[in-house]
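Reading through the structure tokens given below for one structure.
Only one protein chain is missing from this complex, and each of the others stays in its spot.
Showing subunit A:
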Amino acid sequence: MIDWSLLALNPPGWGGVLLRGLLSTMQIAVGGYLLGLVIGLFGAVGKLNGGPLMRDLLEIYTTVVRAVPELVLILILYYAGTDFLNKMLALFDYDAVDISGLVAGIFVIGIVQGAYSTEVIRGAIKSIPPGQIEAARAYAIPPAKILRRITIPAMLPYAIPGLSNLWLIATKDTALLAVVGFSELTLVTRQAAGTTKSYMLFFLAAGALYLAITLISRFLIGILERRSRRGLAGVN
């Protein structure tokens, strides 16, 4: 028999715990995704306009991150990263800091997402008709302003499908932080399931929460995509 009261919001029900886990998951997903976007934007601009050294370094970054499993990257960045940071701090006579799981999680997801968004944004910038940027240059608009006023708005329709895919991946990649012991949705679900022995109930409930994130995101992405395509000739 299914004991639905286990999902009640207040203890002894575990519903509240699950929802707090969902909140951490969303915080990390949003934070990591935004950090990834920033890295991706700079990475893409660096890959397209940077010097040869910059281009090669960015190529190494995107290739390595995309070739190594996310789980391994998360372990390396989470353990080795914090360890490295503390060693560096000790080297300069600072006290060791205890990095919060949230910050470390956002950092880790951001670095991973950054490699993928670099490629997506680079492809999108390359699909902008070159005349638009040349026209801006011809009018002597400073490069930063070209980026803000021309390149970013013009690339958005091309980038949104790839970037929305990355958002869906980001929400699911946060589950990997369960392996390093960060209390996001998947880990608290496992704890709840292990304590109450109602494995199926809790895993299915968490699955429903993840699915809800995905479906709501897809709905919003659909609206965004239609909006960003205003004025473009129909593709399909």
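Quick notes on this structure:
Keep this in mind: a residue touches a chain if its C-beta (ideal position, glycine included) is under 8 Å from a C-beta of that chain, and two chains touch if they have at least 3 such contacts; residues count from 1.
Heads up, the rule we're going with is that contacts and distances are computed from a predicted model.
Not every chain of the complex appears here, and the one that does not is recorded in UniProt as "ABC transporter permease subunit", selected from "ABC transporter permease subunit", "Circularly permuted type 2 ATP-grasp protein", "NADH ubiquinone oxidoreductase 20 kDa subunit" or "Dihydroorotate dehydrogenase".
Per the touch definition above, the residue from A:53, A:91, A:140 or A:232 contacting the chain not shown is A:53. For the chain left out of this panel, the touching residue among A:38, A:72 or A:220 is A:72.
The chain that is not drawn here is touched, among residues A:91, A:138 or A:200, by A:200. One chain is missing from the display, and on subunit A it is touched by residues 52-53, 56-57, 60, 64, 67-73, 75-76, 79-80, 83, 168, 172-176, 178-179, 186, 189-190, 193-194, 197, 199-200, 203-204, 206-207, 210-211, 213-215.
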